[in-house]
Every structure is written in C-alpha cells, then in structure tokens.
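Of the protein chains in this complex, all but one are displayed in their positions.
Which chain is which? They are A, B, C and D, in the order written, and residues in each are numbered from 1.
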Amino acid sequence: MTDTPNLPLDLVEQRKARIARNERIGRWLLPIIVIVLTIVGWDRFCVINEVPHYVIPRPGRVLEALIEDWSLLISSLGATLLITFSALTLAIVGGVGLAILFAQSKWVEMSFFPYAIMLQVTPIIVIAPLIFIYVDSKFIGLLICAWIVAFFPILSNTTLGLKSADHNLVDMMKLYGASRWQTLRFLRLPSALPYFLGGLKIAGGLSLIGAIVAEFVAGSGGAGSGLAFRILEASYRLNIPRMFAAILLISFTGILIFMAMSFLSWLFLHKWHESAIKREM
Amino acid sequence: MTDTPNLPLDLVEQRKARIARNERIGRWLLPIIVIVLTIVGWDRFCVINEVPHYVIPRPGRVLEALIEDWSLLISSLGATLLITFSALTLAIVGGVGLAILFAQSKWVEMSFFPYAIMLQVTPIIVIAPLIFIYVDSKFIGLLICAWIVAFFPILSNTTLGLKSADHNLVDMMKLYGASRWQTLRFLRLPSALPYFLGGLKIAGGLSLIGAIVAEFVAGSGGAGSGLAFRILEASYRLNIPRMFAAILLISFTGILIFMAMSFLSWLFLHKWHESAIKREM
Amino acid sequence: NEAITFGTNWVAQAEHGGFYQAVADGTYADCGLDVTIVAGGPNVNNRALLLAGKIDFLMDGNLLQPFNSAAEDIPMVVVSAIFQKEPQVIMTHPGQGLDTWESLKTADTLLIGNGGYQSFYRWMVSTGFRDEQRKPYTYNSAPFLTDLKSGQQGYVTSEPYAIQTEAGFEPNVFLLADNGFNTYSTLIAAMQKTVDTKPEVVQCFVDASAIGWNNYLYGDATAANALIQAENPDLGDANIAFAVEQLKKYGIVDSGESETTGIGSMSMERIASFYEKMVTAGVVEAGLDYESVVDLSFVNKGVGLDVKSRLLGN
Amino acid sequence: MNTKTLLSLKQIGKTFSNGTVALQDMSLDVHEGSFVSLLGPSGCGKSTALKIVAGLGNLTTGSMSWPTASVDPLGRPDHEISFVFQEPTLMLWATVFDNVWLPLRLKGVKKKAARAAVEEALEMVGLQDFAASYPRELSGGMKMRVSIARALVTRPKLLLMDEPFAALDEITRSKLNDDLLRLWQKMNWTVIFVTHSVFESAYLSDRIVVMAARPGRVVADIAVDAPYPRDSSEFRSSPTYTNACNSASKALHAAMLSGDHM
Partner (left out) sequence: MNTKTLLSLKQIGKTFSNGTVALQDMSLDVHEGSFVSLLGPSGCGKSTALKIVAGLGNLTTGSMSWPTASVDPLGRPDHEISFVFQEPTLMLWATVFDNVWLPLRLKGVKKKAARAAVEEALEMVGLQDFAASYPRELSGGMKMRVSIARALVTRPKLLLMDEPFAALDEITRSKLNDDLLRLWQKMNWTVIFVTHSVFESAYLSDRIVVMAARPGRVVADIAVDAPYPRDSSEFRSSPTYTNACNSASKALHAAMLSGDHM
C-alpha cells in the first residue's frame, strides 16, 4: 500500500500490521535458525555416535575442505553448470516444443507421447553408451543425457497447461477467427505459463541431477571435469570431507537454481495468477 | 449427446460428425501406424548400416529374447514394480504431506523447502552408500532411493496447486470461519488436484527410474533382483537382445504407468476441470 | 559360531570361488565363523559399510585403496592378498595395430570404468597413456565392439569370454599385472579394531579362505559353484569353467610367493615396490606410512599348502 | 428497413449429455439490420442459442443457415461476428488495452494502428483511464465494460450480446443503451441482445423474442414498431412502448408457468 495518509490506524489494524511484520521477519529468520540447528544437529550426531570422520565428517571439517579445495571445486562446478544450463535450455525448448506439437491434435499426442515416456523411463546409464557410439562430441553426449533427464516435467506440465485454457476464452478465439497459431500464442501459452513454470522448477533440479548423472556415466576425467568427477575422485581417494563439500556445493547450487526459477515464476505471474499475486483485499 | 430425436441433421452437422468420427479412429490408428513404422525403421536402420547384433539387435531378435527369457524378465519386472509402486505411494504421501506442511506458512516453506531441494539434487549414487549404512533392510534402502527420485515433482506441483486456489473462494472460506484444516480439505486440496495429478504423471515415470537407479546403485544381484540387474548383467555378458528386451519392458511399463495416471486424472477431473472435461458447447 | 559378513566387490563370480567354497564345505564353520557373503556390484559401495562397521571384511581390488586409507588416517588394514596378480586386462581388436602393450598408447579410445580411471589408469597415464584416450566403460561392450581402434578394460575371467562367445572373435588380452602393475589383488581388508580385538576371527577368516581357494581351484568346486550360481543365475557353467581356467593360466591366485607360503601371501618388499612405483607415477603421495595399512601377521604361514598337495596328488 | 434474412434457425435442438434439453424446435429468422432482443427466464437457453448462432456449439437437431453470406464447409459465415459473453471472459494476463486490442490483433492490426480504435472503445465504456490495468484490478462492472469494448472494437456485422449491461448501474446502462443504438444505426449492424429487462428490450429492439424454459423454445415474437432514433423520454411514454412492455411481460409470465421453471 502506497501513500498511506497520516490518519491514525486503530488497534486492530495495528495488530494486523504487527502480525504482517512478524511474518516478514520470520520468513527470513526461521530458515536461518533451521539451517543453524541442522548444522549443530549434524555435528552433535557425529560426536555423540562417534561417527568416524571417514563415514560422515563433522561440518567443520567439510567447511575446511570447502575452503581448501575451493578453486578446484568451483572450476568443476563451472563445468557442471555449463551442462546444467545448456540442458535446461534444451529441456525448455524441447519440452515446450513437444507440448505445442502434442497440443495440435490428439493424434499427434497419442502417437508420440509414448516415445517421450520411453525417453523418461529409460535409465541414462543404459543408453549412454549407445549415445556415445553415435555422438562424437563429449559435450553433446553429456547434454543429451542431461536433457533426457530434465525435459519430461516441462513437457508434461506444459501439455497439461495448454489444455487448461479457459473454454470461454477458447470460444472467444474461435469466434474471432483466430488461427491455430494465434490461439496458441495469445491464449494457450499464457494459460500454460503457471504450469510451465511449475515444470521448470522441477526441471531446474533435474537438469542439475542430469548433468551429474551424465558425468558419472559418460564423463571422462581430467582437467575441466565436473563436480560428479570430483565426487567420484574424492570418494575413491576416501577424501570424504571433500566429497561432502562437493555435495554441499551441488545442494546449494540446486537451491539457487530453484530460487532463480521461483523468481522467474513470480516475475511472469505476479500481475495476474492466483499462485503469485499479492492479495490486497 | 444422448437420445438424439430422429430429425434429419443437415449437411454441415453431418460433416462435423464425420470429422469427429475420423478423429476418433485416427486417435487409435495413427499411434499403431507410428509404432509399426518405428519398428520397421529400427529394423531397416540395423540392416542398412549393418549394425552388429551385439550393438543394436534387430527387433525380431529382441522379440525372441523377450519370449525366451520371459519368465526371468517378468519375475525381475515384478521385483522392480514392487519398489516402483511402493516408492510412488511414499512419494504421494511424502510429497502431498510436505506440500500441505509448506502451505501452512511461508515460514515453514522457506525453512524446509531447501531440504527438499537438496534431496532432489543430491545424486542417489552418492548418498546410497550412506543410506545403506544406517538402513539394514535392502528393500527399505531401495525404497528410500527410489522415493528420493520421485517425490519432488509431486511436492512442487502440489505446493503450486495449493497456492492456486481461487482467492474468492479463499475469502468465502474465511468468511464462514473455516479452520485451516477445513480450508485445506474443502478448497485447497481440490484446487490442487489438477496440479497434483500432473505431478503424479511425472512421478510415475520417475519412481520407475528411481527403482531402477536404486537397483543399479544398491542392488547386488541374485535371485529376486530387478530389471536393472538384468540389464546390467545382460549388458556385461553382451547378451544385448536380452538387454533390449528388458529396456523395452521398462519402457512399456512406463507407458502403462503413465496411462494409469492419465486415467486417474480423467477420473478425478472430467466432471469439472478444463483440462479434462469434454466440451459440449 | 560368530556371525561375520564379507563384502565382495562384484556380483558373485568364479573370482570369488574360494570364499564360496569355504562357506559351502564348512571350512569357515570349522574354525568358528558363520560367514555371510554380501555380493558387490558395479556401483555398490561395500567399502562404506566396512568403514561404518556394518560388515567385518571387505574385498579390495588392489593396494591403491589401502594407500588412500593411509593418506586419510583411516584405520583399515589389509590382512591377506588372495590374488597374486590383478586380473584386470585391456582388450583390443586383433589385427588393428594394437597388438602390443606399447601400441595401446596410440589407440583412439580406451574404455575404462570410473573405478579403473581412479586407480590403474592413473598409473597408465604416468607411463605414457593419455587422459583424452579414456572414455567411460559402463559394463557395456558395444562401444568397444563398434570401434575397431579402441581398447576396453575387463577382467581376464569375464569380458574376453563374453566377446568370444557373443561377438565371435578372440580379443587381444593384456594383463596389467604382466605389464608392470604389480599390486596384489582381491585383498582381504578389515578395520584395525577388528584386528586388535578379534585376531582369532581374522586368522580364521584368512586361513579358511586360503584353504577354500585351494579346494576351489584344485578340488571339487561343485558346491561352491552351485552357491555362486544361486546368487547369480546368469552365470553359466561354461563361463565359470573359462574363468577358473584363466585364473590358473595366468597364475592369478597361485603363483610366485604363494607357491611356497600359501595362498594369501604378501611381502612388504613387493608392497614397497608397488608403492614406490605409484609414488613415481604420481598416483599416491610420497611419505605415506603404507606399512601401517598392511598386517602381515596372518599370512605367509603355508596354510593350505597341504590341501593343495593332497588334491594334486603330490 | 432491410428485409433480407441474415440468419435462419430451423427447428434447432440442443440436448446436453446429462440429458438436459436446452433447446427444442426453436425456429427464428433474423433480418439483416434488425435489433432482436431475447427475453426469457433464467436457464431457458438464451446463452445456448447465442453460442450456437456464433458457431460455438453443435446442434443436436435442426439446422442453421446464412442465406445472404457465403459459408465455409463447417457452415460458418464469412462476415464478422462479435460476442459479449455473459461473463467478462477476459485474459487475466493481459492489460485492459491488450484485451480490447485482441480481436484486431487477430486480424493482424499492430498496436499502433489499433490504438485509436481501442481508445475510442474504452472511452465509450468509460474506461479510458484503465487501459494499463489488469482485470484483477477492476470491479465487476468494469470487467464487463471491457468485454463490451472488446466486442465493439471490431465493428462487426452481427453483434451478439448476452446480458451485457446487467452488472452496470442504471445511468451507465442507459448511456450505453443510447450509444449502442447510435452505433447500430450508423454501422448498419444486426444485433441479438439477451436481456432480463423487459423495459430495456422494448426500448432497444425492433423485435422481442420471448423464450420458455426446458425445453427452451420461442413462445412469443413481438414487433416494436417505432422508428429510430427513439427519443428516450418521449418513446418511453408512447403506447407502442407500453404495449410492447406489457405483451413481453405477459408472455414472460406465461413462459414461467409453462416451463418447468420454479
């Protein structure tokens, strides 16, 4: 609310304002408390159960590893992120593209959706070798693997969204002689936006996971290799603190990606969609 | 439309009826044609490129393997499906449960959503050993792994759905003094249903993949082991037709699961939701 | 009897024969152990279970992991080395100019698994192989079979057999052990605590395993193979026969030192030599107290030699 | 006045799959340039009939034709139809301006070229200041007015309006009544106008069609023989107007009794 005139608000309104303020503070404070508690809990768990450092290291040790191996880890993170974002981009293009294709007719949907499902359920680890027989570039191979993991939620959610357009608006489009493409552009795509963005939140994490799985399955090592390789290496070398540091980095990246996707959602939806508008009444 | 009185329909209506009939037939015929073409294409590809049978076997050979190893494969499929459906059930319970929890307040959501994301993005292959340190039962360990893979789409979509309830209805609930629980039960959950069911379609495939990945990661072989082990074993032994047979079985199962979820969607939504109602006007 | 568990590093195979033999014929039971064998797999991490105290003994592929334990202060020790040679091989297509170990360095592609890449391949790199040659091997030989200029890792007992029977040709096989990678293999490892608190259990497991291996290789292996095949129904008789034959042909289990001091024997000299090699290769760091992760007190006692000579009739 | 038939409904029927007979044997000829009001109890099938005319629904029985227009294979005429739906039916993600622009946009009119027309339409419904607002920032009546502006912006040949003014206050309503009449005359539109107000129907239209409910059908067809432009206060006190109101009211009462309504 802007430009509140300087009239005194009564008690009830003050109380409401106080609740709102607490809510605002709590939204940031509570997560921090939870994180701190988690870390303390993790540390206590290790100490009380005398968990050896080579099974689960104490948080301090992981932090040390994180600091010590920072440049190594961060460059690996970079490599992983390159695959992640390329795969996410392709997942968006592919997922939305296929959803649009499937929305064109029941025929197309029933004919090709099964293939999309097959891609989703086929374990990467099994088809990766086949991919690499026919794909020479390692980057492209990794990309395909990560894409396979990430595209389905976008496809599935966007398809659902395209079908969820208000039928009165569909009628209106028909009435005004909108072409198939125009109906898509002006009605179905905007209606699908909340669903698509929901799919994107899922796919964000999945493309990260996809990049990591792809590296596990298909990534050779050496310079410029990603976080999966760091994990494998640290695990093999029994350098468990570094392994945990790498995992933490992945988790943290996942959370950042999710937050980015949430922000994107907010950006596109806050003007009009229930899930994102700030209620004023 | 029921009980059409016997008045003659005019030409335009006849034409519309014909189009509708073609559509109805095409919906089943086209997918079959596409499948046949795919199989023929696969066969031609193998023959023309002289792909050796131990790289990509011709469809006939895979069919032979499927028939020959049927009892072996089907019992492995059983083991995999047990994990799959248990994981899916848990994913539903966990995903919806967490979504409900998160919907209670922004505080809770911001405090615990990060942990859900961490679970989503942490590669199973890395945490599986940790899980098996603290979980003795192999079944439960596999279940946890598969659950981790499958629960996030349900959580994310249901959370979105719970937030997408019509604000006028939210107001109405408030007005009539509905408790938090009643608002959830009577308004937010039904509103979230289409989103939840969308998440379920994604999670269905993911819990299958999750079961398979879990077996890959944690399943030693032996009697009663699942399809993942069959694939690995067949691949290791260069029994590629059997490997393809197992993959086909997985794909087919994935499609069946998707169809089951779609049917479920239809069941719950066809009375009222845009995405599922048959338009009559 | 005391119940203990032994985690292997792969699904049940002929390479685990002796252990199953000792379970099947009661050799473990005779010295007071109730042994459960927990099979491993390509991605199964039984090591984590050992470190967490969930299993008692672990089969370790070669000495590099114990060296890593030393580097990370992990109180794990090797108490026996069942294989005198690492059975790891590199295979190539014959007649492609890749017919010698040295020529492998010119191969376009070497398919090496993640584990192999972390261990023996790093040694290979130090001897002139290149990182860029390596592509991941995920236990699927199709990429190898389609690329004639490639090589692939394998166990001398398994992959060559699959290639022969399914792809119809006999690949070149280069045993790493014969080309300088002189580690012991199929090590039995335990936590230091186990060794300290239950030496008799360790001794029993080491001895009975040695006896089991003698019986498996030289005696009637039917019962052990039945156990193995129950665990891993895909493993055919011919497959097992091939594996056992290879184990003998290459002297994987029983050759050199073990012929005089029994299966499982280890010498600190050999370990030292391997360690030095690995240090030179840059695979492990210098200055590790590697002796601390090996305990020689349970082996080199000639256990099982009597069984062998009885079975071989001399 | 023109007497060519623009649209002819012949014994049309519409039965929904749940068994509700929304329309039965409804016949209606609409002349070009006429202003027809559709009056009837709630649920009698007015909206259904309008949607069918707009080509948005399938008939169960009967036929519909456009004698003076050329039609496509699915029976749709080649001229413009606009529709004010009973509900505002706005795109929630688009501003008021973009909502009104839509029909033009679909014809390929760029934003710049559309500006004048859109602003004129918004001005007509009194929303010139809300062009940049989103639908959720509008009151109920304002949303409906956006919908009206959207229908008017295309200058259609046939204008279908489903209770367009029900949510508006009387002053706005009467202003819009007059605006609509003026446009209708100037543009030579044909209008089919659903309303619940007998007075509104008598004031606006040259013909009042009264429907009865379940099955929906035509029960009265009342001509309002008075020339346009009609001077508001003068016409409202004329016997033509009073007679039309009375006949329509009576027919409506009879319709209420004959249908299964209430």
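What we mean here is this: a residue touches a chain if its C-beta (ideal position, glycine included) is under 8 Å from a C-beta of that chain, and two chains touch if they have at least 3 such contacts.
For clarity, every value in this text was computed on a predicted model and none was experimentally measured.
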Contacts of the hidden chain among displayed chains: A, B, D
Contact residue for the chain not shown (choose from B:Leu11, B:Val47, B:Val93 or B:Met172): B:Met172
Contact partner of the left-out chain, one of D:Thr3, D:Ser42 or D:Ser233: D:Ser42
Chain A, residues in touch with the chain not shown (by the definition above): 1-5, 7, 9-10, 12-13, 15-16, 278, 280-281
Sites on chain B contacted by the missing partner chain, in the whole complex: 166, 168-169, 171-179, 182, 186-187, 190, 193, 271-273, 277
Footprint left on chain D by the chain that the document does not show: 16, 18, 20, 39-43, 46-48, 86-87, 126, 129, 133, 137-142, 145, 162-163, 166-173, 175, 196-198, 249, 252-253, 256, 260-262
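Note that only the chains that are shown with their structure count from here on.
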Smallest number of contact steps required from chain A to reach chain D: 1
Residues of chain C whose C-beta touches two or more other chains: 45, 48, 52, 138, 140, 142, 146
Contacts with two or more other chains, residues of chain D listed in rising order: 51, 56
Pairwise chain contacts under the document criterion: A-B, A-C, A-D, B-C, B-D
